[in-house]
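Working notes, beginning with the structure itself.
The complex appears here minus one protein chain, its other protein chains still in place.
== subunit A ==
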Amino acid sequence: MASAIPTFTKIGKVIRLNKHGCTNRPFYHIVVQKVKRKCYISHMKISITLKKKYYTRDNFDGPVIEQVGSYDAMPNSQHEKLVAVNFERVQYWLAQGAGMSNPVAQLLGLSGFLPNHPQTLIQSWKNRREPPRERKLQPIKGIAPPLDNPKI
């Protein structure tokens, strides 16, 4: 469908969540990253000498250009999930033609900077229809749950 507004060409940069933190405690950095290529192998257990000097957790893509915020997936003592976003820089990168991953788009929609992502609405009516499935591990609220596996 031809439109009056021309389409943006991809500049090879994307605003996405980079996972940091540790086991059972995810913490995301909202970063602007260069997209190199699609990698089909995500978990390698052989020792490999890559082009880079060390195996980083940069999702096999280019290095991080700029950190533009953070997202703490674990709710704090006030039951809040804290998100920090530098809207000016996000606007700059969007103006340059950077892409966005779904979670980042959702967060920005919830914040009010962008329109609400359809995924949030879809998820909310699904949640209303049936409650989300039971997860084995409860989210850590500062103190780990007691071990009830007698085998350990």
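Definition applied: contacts are C-beta pairs under 8 Å (C-beta built on N, C-alpha and C of every residue); 3 or more make two chains touch, one makes a residue touch a chain; residues count from 1.
Going forward, contacts and distances are computed from a predicted model.
Trainee: The hidden chain: which UniProt name fits, "Small ribosomal subunit protein mS26", "Mitotic spindle assembly checkpoint protein MAD1", "Probable prefoldin subunit 6" or "Integrator complex subunit 4"?
Mentor: "Small ribosomal subunit protein mS26"
Trainee: For a quick check of understanding: of A:N76, A:Q91, A:S111 or A:N127, which residue touches the chain that isn't displayed?
Mentor: Only one of A:N76, A:Q91, A:S111 or A:N127 touches the chain omitted from view, namely A:Q91.
Trainee: List the subunit A residues touching the unshown chain?
Mentor: So the residues of subunit A touching the unseen chain are 3, 5, 7-8, 37, 39-41, 43-51, 91-92, 94-97, 114-118, 121-122.
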